[in-house]
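Note that one protein chain of the assembly has been removed; the remaining protein chains are unaltered in position.
Chain lettering (A, B and C) follows the sequence in which the chains are written, and residue indices restart at 1 in each chain.
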Amino acid sequence: MEKQIYQTSSFQSSWNEECAVVGTYNVDHAALKNYYALFSMQHRGQEASGISSSDGKQIYTHKNKGLVTEVFNQQCLQNLIGRASIGHNRYSTAGSASLSDSQPLFAKYNLGEIAIAHNGNLTNAKDIREHLIHNGAIFQSHIDTENLIHLIAQDKAPNLKDRIISALKIIDGAYGLLFLSRTKLIAVRDRYGLRPLSLGKIINADGSIGYIVASESCAFDLIGAEYMREIQPGEMLIFEGLATSDKQSSIPRITSLQIFKPNPHPCIFEYVYFARPDSSVFSQNVYSVRKNLGRELAREHKIKADMVIPVPDSGVAAALGYAKESGIDFELGIIRNHYVGRTFIEPTQKARELKVRLKLNPISNIIANKDIIVIDDSIVRGTTSRQIIKILRQAGAKKIHLLISAPPTIAPCFYGVDTPDSKDLICANHSLESVREFIGADSLGFLSLKALNTACGGKIFCQACFDGNYIDDYTKSKYR
Amino acid sequence: MEKQIYQTSSFQSSWNEECAVVGTYNVDHAALKNYYALFSMQHRGQEASGISSSDGKQIYTHKNKGLVTEVFNQQCLQNLIGRASIGHNRYSTAGSASLSDSQPLFAKYNLGEIAIAHNGNLTNAKDIREHLIHNGAIFQSHIDTENLIHLIAQDKAPNLKDRIISALKIIDGAYGLLFLSRTKLIAVRDRYGLRPLSLGKIINADGSIGYIVASESCAFDLIGAEYMREIQPGEMLIFEGLATSDKQSSIPRITSLQIFKPNPHPCIFEYVYFARPDSSVFSQNVYSVRKNLGRELAREHKIKADMVIPVPDSGVAAALGYAKESGIDFELGIIRNHYVGRTFIEPTQKARELKVRLKLNPISNIIANKDIIVIDDSIVRGTTSRQIIKILRQAGAKKIHLLISAPPTIAPCFYGVDTPDSKDLICANHSLESVREFIGADSLGFLSLKALNTACGGKIFCQACFDGNYIDDYTKSKYR
Amino acid sequence: MEKQIYQTSSFQSSWNEECAVVGTYNVDHAALKNYYALFSMQHRGQEASGISSSDGKQIYTHKNKGLVTEVFNQQCLQNLIGRASIGHNRYSTAGSASLSDSQPLFAKYNLGEIAIAHNGNLTNAKDIREHLIHNGAIFQSHIDTENLIHLIAQDKAPNLKDRIISALKIIDGAYGLLFLSRTKLIAVRDRYGLRPLSLGKIINADGSIGYIVASESCAFDLIGAEYMREIQPGEMLIFEGLATSDKQSSIPRITSLQIFKPNPHPCIFEYVYFARPDSSVFSQNVYSVRKNLGRELAREHKIKADMVIPVPDSGVAAALGYAKESGIDFELGIIRNHYVGRTFIEPTQKARELKVRLKLNPISNIIANKDIIVIDDSIVRGTTSRQIIKILRQAGAKKIHLLISAPPTIAPCFYGVDTPDSKDLICANHSLESVREFIGADSLGFLSLKALNTACGGKIFCQACFDGNYIDDYTKSKYR
Partner (left out) sequence: MEKQIYQTSSFQSSWNEECAVVGTYNVDHAALKNYYALFSMQHRGQEASGISSSDGKQIYTHKNKGLVTEVFNQQCLQNLIGRASIGHNRYSTAGSASLSDSQPLFAKYNLGEIAIAHNGNLTNAKDIREHLIHNGAIFQSHIDTENLIHLIAQDKAPNLKDRIISALKIIDGAYGLLFLSRTKLIAVRDRYGLRPLSLGKIINADGSIGYIVASESCAFDLIGAEYMREIQPGEMLIFEGLATSDKQSSIPRITSLQIFKPNPHPCIFEYVYFARPDSSVFSQNVYSVRKNLGRELAREHKIKADMVIPVPDSGVAAALGYAKESGIDFELGIIRNHYVGRTFIEPTQKARELKVRLKLNPISNIIANKDIIVIDDSIVRGTTSRQIIKILRQAGAKKIHLLISAPPTIAPCFYGVDTPDSKDLICANHSLESVREFIGADSLGFLSLKALNTACGGKIFCQACFDGNYIDDYTKSKYR
């Protein structure tokens, strides 16, 4: 395999990354419920947040940079009137993004008004954007989603549904998409089912039924909604029949259309790292899958040590699985400080160590003079792992075995996860031994692809970040 | 004249109002200078502010709701790198506007990147917008300027200049327009010269010459620039030759093109109310013109009274002119409180009076038992005048003669001044006597149109707000 | 006169300066009314603001740095329950002051709770403070007022009134003082009547009468209160009979005690500069007095010139008086920009000129090639005057005659006005000719002390800043 082929810069213009989307339809206090749901998925995007709502007559939007709790206040939410809404959390990418890149994106076009929220990444966005621009379209943001509005606006079909289908035929890639018109909510998941998207229901005060669509099921739990099912790869759900009164509910209709032949390749990295452990994604509980990863890791890497320690919070479940399988004691040997915010004053000296230590502090009494197995979810650039090993050494650990509950990350993701270029992926460019040396661990082990698959349920996944096998036609065409 | 014809709601969709624009080209600290210039024109727009800059390679934008001093901080301005910039202050219209309506508007299109700042109002914007939307364009804001970007993007000419010219041939109305590409600044003024736009020059630290374009000349004074001349009605100025280094200046070229046959009708209301008295607009100093208005008013309205009092600040110069011409003493009998900001807590009772009083307080000792002539610039709805008369009465004034240094406002402005619909213009719907009665003054007088013209220099003006004679083809075609 | 004697640093520890105080008693929405009153006196103090209220059972306080509109919001004011309140605006002194120096000052002591607001300056505060500290008192702020609480707390008298009297016997200097206990409001003015303090009444919704005490009468106007009279030098007013219900009014009693033999020397600088022109202080309207200053100035300084121009806003009334008396035309030749706030980004170059220009811009068309008389209220350090002359020269003025509507400032104020040390007062250390030369005017003139007195009504004033004759025993004893 030629490693240099996986370079994002060569053909990717877009900045749409792993995010969270939420839609509510025929729901009391639709925007407030959306706010809570977005809050529960804050881990999927901390850079910006926004909600568009509709009262059947008009679409209202509020969005800004910041955490959900910073972007919205009581007044904002009261202005987002209506019983339907879509919301979006944007992932924090380094510095580049401006306010105009926050979602939902809103536009007036020849069928009226539309708001769009998008989780994922469109692989052929740059080509489409160039084509659209060449034909006279203007782009006011850096996000892929703007392509979609243009395609929908330029299509000739007389209704939104058909236009969305036409537009989606042109694009390729990963998406969980929510469209809000004045009266309808439309949810679509890409044919590969790369990004998760689930449907739930909620009982309104008057007994009527409302619906919620969200990236992760933890959003349902918080607002008292009931998980119904995953939206299928290539499926479109159309919600219609919105009451135009703020106060009065309606009996909404849901229509399901299988608009693309499904070719399911859900993103395995949701299990490895991204999703909340209490969520169900791709119909499995994340925590349980992660424990499996740990168990498999224990089967593949039998090490003699005094204890197993997770890098919190992401390594906890795998470490528990490892401990259970291996019989070695689990210890919470590193404590995480959760108060770190964006207004933190940067240290002026010894910056790198301090930066890691602000979040993670090892318990010296537990690990001093001990042989320890440390479980983390992945190694990307290697710099954070190196700092963690360093502070564990300073805390007195004798031997440090670093085990990663996934294979080496060797290729960038074009489907929405914010991985860097191949050239910055340490495992894409160095041998296991030189990575170990750089990181400073006594030993370093990864989970095999096979075991990863087994742990995740034996289905077919997109695991391109681990094996370089991209699954959409566009990306494949670029490399064959 | 049938009064009901001047209704904005019937055909106007846009919200672009009287604003301020500033462009700087080949200027040290271009964005900082722009900031100061915008600050000096804060009176032209207090709702939102923004600056786009270019370093020859990329366009950077920062904009938000709020006053100039609230929108920008040191960090913002440092991020706006480059030696060229355009800036914009947005007028405060009631509540409706959202963040996406602030300027400069930025877009990527098939010639690269572009930012636009616009002062004025495009009369046929709604028709063009509908046409563009019908053909598949999407609109993400409520402002007219978005039309322009679409027209430029869809044009087939190979360069920006020709595309702008094509686009401007399609639109009608009032504009001072600034276009910033990565390397050029282009300024255009509409053929009627409705909105003011002037050119100045500034000497950089290394002795090179930079240019500044601004709505009012007070912007030049603050940053030490020298007023050169008005940009002519229908003239386009192209600034080229930008150094790509932040630090290094270049020798910029300016090209002047008379792209439209001039049909000069500058807005007379700039003299009456809008511009700062220390500015030069349409090649005349505003303060001097306003004093002339007062003098003419004295010639037309000879009244016996103890003193002449302005409604501060807008009535001061006219009152001085009246006093000079009439020989009656000028007194600053009403004091204005300048601390009123937007965070003020609204009074709960006697609200209307208190609201006026928060800004204006009469000096009872001066006016008690006196016959006074009060000079104000205009009567729009009549409600504020009514409150002012009321608090003057409470302060003990014996007789109150209200003189307006302009004719009655009888028609809405479609060229950028934020006047309400005809139905809300008290003078459009009531006789002089019933207006006087509503306001509560002992006598009420206006300046005649003829005297207004004389005072303003005898040129041809647009004075549609006073005579209903709109001057652009589009508006005319709607009413003939 | 030996100029070096007037040095603040040698014996003054305190930072209490010219401020605004407001008390309301038996008033509907007492804190809200106080807020409006403080707002109307924002010019007397922009550094910090605070209000204490009482509902008869407890005292509530909210204070912070910032303008009145920044310190308070709806919630704050709703928490300040009760029908009695005292409020305070603090003058902006350079940087030094901390939050603990804002007022009202609150304390629990052996008679219960007390809040104090103080306008003025206690001349022997440092000695008393040293004495109190020596005896074991602790000081948590830098303000004089803290002395008073200690003296009151340590006194043995069984009631607050007698303790205040005892305390005030010990202190000397200038004060308008408001004391709020749980049930009473007590207002006291120093025996010299240095600082203004007036009484007004207000009719509540149920027809009952409430009272308001404020530094300037403009506070009465805004909230619809009626000016009753000045509080006399050496007079104490005790307001009693507060209703303990928030909603229900009472019939308050007012007791007047002449606790000190009056020795009236009101501060003449209130007329010259400090008070708002629409206020009545020391029973005269400020605007009228200032016009008199201008008239006297015209009598003493007969100059041939094309126009009289004020430095706005403080020089306007005097310039009108000068113009009236001299027959020379008044022109508003310098325009003031009122948007300057504290968040303004400091210019990086040509800073001094720009700083003045941000506030003041001359109208070149008016003054170019003209001989002008410029009227300002005072010259302190001379640096601002120098900049003003400079920008007037740049605007093309031919001859510039600077006339000051007061005598030269030669001595610091120990009674509450924020004048610098003698060594920084340009007129205390230089001849008229060398001041003129520094400032750059073609001629420079001041009003004589005699004419100042005449213009202000011929009473006895404290004019120590102009003649060095301090009027309190303590300061006198230090210099004789």
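FYI, a residue touches a chain if its C-beta (ideal position, glycine included) is under 8 Å from a C-beta of that chain, and two chains touch if they have at least 3 such contacts.
Please read all numbers here as calculations on a predicted model, not as lab measurements.
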item	value
Shown chains touched by the chain that is not drawn here	A, C
Residue of A:Ile59, A:Leu77 or A:Ala107 in touch with the missing chain, whole complex considered	A:Leu77
Contact with the hidden chain (one of A:Asn361, A:Thr383, A:Asn429 or A:Asn469)	A:Asn361
Residue of C:Ser100, C:Ser245 or C:Gln258 touching the missing chain in the full complex	C:Ser100
Of A:Ser280, A:Gln387, A:Ser405 or A:Asn453, the residue in touch with the unshown chain	A:Ser280
Subunit C residues that touch the omitted chain in the full complex	61, 64, 98-100, 105-110, 133-140, 149-150, 153-155
On subunit A, residues whose C-beta touches the chain left out of the figure	29, 32, 35-36, 39-40, 42-43, 67-70, 72-74, 77, 205, 218, 221-224, 276-278, 280, 285, 287-288, 316-317, 320, 324, 329-332, 335, 337-339, 341, 343-345, 347-350, 353-354, 357-358, 361-366
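Note that only the chains that are shown with their structure count from here on.
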item	value
Touch-based graph of the chains, sorted into line, ring, star, complete or other	line
From subunit B, the most remote chain by mean C-alpha position	A
Copies subunit C and subunit B - interface residue numbers shared by over half, same or different	same
Gap in Å, rounded to a whole number, between the CA centres of subunit C and subunit A	60
Whole-Å separation of chain centres (CA-atom averages), subunit A against subunit B	47
Gap in Å, rounded to a whole number, between the CA centres of subunit C and subunit B	38
Shared interface positions of subunit B, touching two or more other chains	none
